[in-house]
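With one protein chain withheld, the remaining protein chains of the complex are depicted in position.
After this line comes subunit A, so read on.
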Amino acid sequence: MASIMESVLSKLMNKNVLFTVSFLVRLVLVSFGVYQDRTMVVKYTDVDYHVFTDASKFITQGQSPYHRSTYRYTPLLAWILTPNVYLSHVFGKLLFITCDVLSGHLIYLILRQRGLSCEAACRVCSLWLLNPLPAGVSSRGNAESVLTALVLATLLCLELRQLPMAAILYGLAVHMKIYPVTYALPIALSLQRKENGEERRGGWWRRALGFLLRLLNKELFLFAGVAGVVFCGLTVLFYSMYGWDFLHETYLYHLTRRDIRHNFSPYFYMLYLTADSPWSLALGLAAFLPQALLLLLVSLAFHTDLALCCFLHTAIFVSFNKVCTSQYFLWYLCLFPLVLPRLTLSPKQGVELLALWFAGQGIWLAPAYYLEFEGYNTFLLIWLAGLIFLIINSFIMVQIITHYKPSDTMQRLKAE
């Protein structure tokens, strides 16, 4: 039995087999979704997928996609999904699962670029490709996989030093979802010119000036210029088409979002209780500071290893955010396979941390279920669970930081 399992696993670790199986699994899930939607009361398809399709319908009628309430995405997405209306309702899902498998492929390419063997890269990649979470999310019609593919493609192009392409992808990624905007600082820092011996001498102000001069180089201007043109170009285009609605729903809503309804954020109960109070603004700022400080610190500390830096960036951003739902977890999970090969944790420790992460979610989900579906007043428990989940996430991040074996360049820099 064990030998059969072993041979199946080794076959699965063949790159072509792995990717074919992953795609087929997702296709089966999509077909099952069609069946479940037709026959059962509980639907497989994500609510957001209907939102996208409705928005596309408005587009095909020559109207604004923002006529569909709760459509809070770029019009580009509704445009891309117009075949949902013209061709078939499953078009979008097929696109999302393709992006999902493509994300797996990008993870594979980045890992190869970072020196892993083909087989080792496949093994790590399977954590994404055979993971039920991304497969389920994309086959249910959630668009997160488009973004994971864009973010991973940006990182790959940066690893390959293909700056114009990286900049185009990055501009597009920020346009699709605002959160990758936080990667701007680590990317800018990673593009800085190398420090030479002379610059290392002198007073602090000379070093600061040297740092600034190293930072403002041709590569940074190229990257910022191209990414800026893509982002601003799309913004101007859609603003001219859909006006204020577009700016508000795509960007401003997400920046100013204050959802008082229960979610994974440690700040949820505080924001609910103070929603109408005069110090609501001050508290919002107080909640923003730890997030901003940590993002700045991580950028400065780990920009030489962009994959690690972006992973920590996203994990911190999501954990310390004022709103956090389970789909946000995908934002950092897609970057985790890039970090994993360099972790010196034992498999046992790894499993323990994974179990801890799931336990954190379980502790939150139980009172949230009782509040939402049973009507018990469990607000206090949800609040405590949110805080425990933050502590767990912080603990896991600390474990990852301490058990990360840096690349040779990073080690050299550290030694210097």
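General remarks:
The rule we apply is simple: a residue touches a chain if its C-beta (ideal position, glycine included) is under 8 Å from a C-beta of that chain, and two chains touch if they have at least 3 such contacts; residues count from 1.
In this section, contacts and distances are computed from a predicted model.
In the listed set "Exostosin-2", "Trafficking protein particle complex subunit 6B-like isoform X2", "Phosphatidylinositol-glycan biosynthesis class X protein" or "Small ribosomal subunit protein bS16m", the entry agreeing with the UniProt name of the missing subunit chain is "Phosphatidylinositol-glycan biosynthesis class X protein".
Across the entire complex, the residue among A:L12, A:M165 or A:L387 in touch with the chain not shown is A:L387.
Note that of A:H50, A:R112, A:R193 or A:H248, the residue touching the chain absent from this view is A:H50. The missing chain, though absent from the display, is touched by one residue of A:S7, A:S31 or A:T70; that residue is A:T70.
Here the missing chain is touched by one residue of A:Y66, A:F238 or A:F320, and it is A:F320. Within subunit A, the residues in touch with the undisplayed chain are 41, 43, 47, 50-51, 54, 69-70, 259-261, 266-267, 269-270, 272-277, 283, 286-287, 290, 293-294, 297-298, 300-302, 304, 312, 316, 320, 371-380, 383, 387, 390-391, 394, 397-398, 401-402, 404, 406, 410, 413-414.
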